[in-house]
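What follows is a set of notes on a single structure, which appears directly below.
Of the protein chains in this complex, all but one are displayed in their positions.
Chain naming follows the written order as A and B, and within any one chain the residues start at number 1.
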Amino acid sequence: MNTGEKEHIMKLLQFNLRLDGRKPIEFRKPLKVETNVIKTAEGSARVTIGETVVLAGIKVEVMEPFPDTPNQGSIMVGVELLPMSNPDFELGPPGIQAIELARVVDRGIRESKCLDFGKLCIIPGERVWNIVIDICPINDSGNLFDAAALAAVAALKSMTFPKQTDGKIEYKEKTNKKLELSDLPISVTVLKIGDLFVLDPCTEEEPVASGRLTACSLSDGTLCALQKGGDEPLSAEDIMAMVDLSVAKAKELRKLIP
Amino acid sequence: MQLKVNKMVYKERLLGRKFDETRQIIAKVGVIPRADGSAYFRIGNTWAYAAVYGPRNLHPKFLQDPSKGILRCNYNMMPFSSSGERVRPGGSRRSKEISLVTVKALSPVLDLNEYPNSVVDVFIELPETEAGSRCAGITAASMALADAGLLMKDLVSAVSVGRVDDKIVVDLDYSEEAYEDGPVADIPVAMMPNHNTITLLQMDGLVSKDMLKEVLEKAKKVCIQLYDIQKNALKEKYKV
Partner (left out) sequence: MNQKENNEENTMEIEQVQKQEVKVAPGTLLVKEKDIVAPGERLAQGFEILPGMGTYREKEHIVAGRLGLVMLDGRTIKLIPLSGRYLPKKHDSIIAKVVDVNMNGWRLETNSPYQAMLSIKEATAQFIERGADLTQFYEIGDYIICKIVNVTSQKLVDVTMRGPGLRKLKNGRVIEVAANKVPRIIGKQGSMVTMVKDATKCNIIVGQNGLIWIEGQPENELMAVQSIKKIQEESHMSGLTERIKAHLEKNAAKSE
């Protein structure tokens, strides 16, 4: 890491400016969420934050329920950091960065209880739906955490079940049945650079942050997932301030989901 | 007892498409800012992204070629890209083979002599596929390579030509690939359109020699059309 770059970024922040002229809590533009972008998927979304573009697609399967939850279906979240999207990503199975991303997105959805897993039951004890959400960045110019989480939730909301008979899925026959989420959990990551907090980091800012907090919240501000990252410790005051920023921004981002 | 008569006649295509007509095409260049070159190519409901990184450092060292740069391609379908079940990530034997023939399809146009010991990486990703994916990938990759500023004597265009019963059809769609009422052949062809040379040729199915001749003639016509589209997409990026 080039300390000169870190010092330079911090110096700009003293003037309330970032490398691209944004204010510290400003998100890049364009900022949009599009759904139903992939017809072969049961649900899909494309999120654009500045130059970062992420696709999420959902495929459903039918399976036997897990023994400890015989009347519930399940979800699975996968992230593949495609080498196409970033010169530093390598081919191969998901590394720790992809795994952390997938698990944080998963927790945000699962723990929010926005999805009633009981509704995914077809025949109790025998047959349930498994919803698999796959997230693929097209271009990574920073802030994959927020883009991925937003894409996953938007895809879930717009998803429709295909026709299912006796455990066999007719993928090409769609029904009108949707998931009916009770709320939309939204993740917003806050970085600490020097003494200041920054939202929506670009590629150059990410390695320079001393601390990072991803918070996932519901419409009323209830937190449903937290993940601290970064090498440096954060104080309790830092965390409370970062949570406030995250929840406030989440309210704005939630409105973008069609 | 009724004799089953095999009519051996393919009458018409979906949506009134002519036998020598491709599905609707969209091509765009420069869609992935982090890459050195990139392109998007859509034909019907099959769309591909191609990103080029390079020439860049190649590790491990034993892979390096001291006389010139090497070309590497990776073709991958996203897990949600198939109309049926989910495609397990991580590639398959099929995607590895397609990656190989893609390298062979693109190498003949490239001159990497100025870049010894380095690599040009091409990544092809398909978010949605409905027949003709390897050809879409190659067509996108060739635009991306040009966008990356590499020395290329031509572009490469590719299309799947096929035989359905008695007809030779251009740009097979899914229903034609899966046609069951008569003999079928799926023949992906890639060409250097301005040199009338073929850099990819594969076949699944049954054809006579005469049919193959017609296939290659039709492929040539389409590849020239595709070249025009690719050329315009490249110029569009740099327009006012």
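Convention: a contact is a pair of C-beta atoms (placed from the backbone, for glycine too) under 8 Å apart; a residue touches a chain by one contact, two chains touch by 3 or more.
It should be emphasised that the depicted structure is a prediction, and the values quoted were computed from it without experimental measurement.
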item: Footprint left on chain B by the chain that the document does not show; value: 17, 21-22, 24-26, 36-37, 54-57, 66, 69, 109, 111, 114-118, 146-155, 192-195, 221-222, 224-225, 227-231, 234-235, 238-240
item: Residue numbers in chain A that touch the chain omitted from display; value: 1-5, 7-8, 11-12, 15, 17, 19-21
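Note that only the chains that are shown with their structure count from here on.
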item: Inter-chain centre distance, chain A versus chain B - centres from mean C-alpha coordinates, in Å; value: 32
item: Contact footprint of chain B on chain A as seen in their complex; value: 37-41, 44, 51, 55, 57-59, 61, 78, 80, 82-87, 91, 93, 132, 134, 136, 138-141, 169, 171-172, 203
item: Complex contacts: residues of chain B adjacent to chain A; value: 31-35, 45, 49-51, 53, 56, 74, 76, 78-86, 89-90, 121, 123-125, 127-130
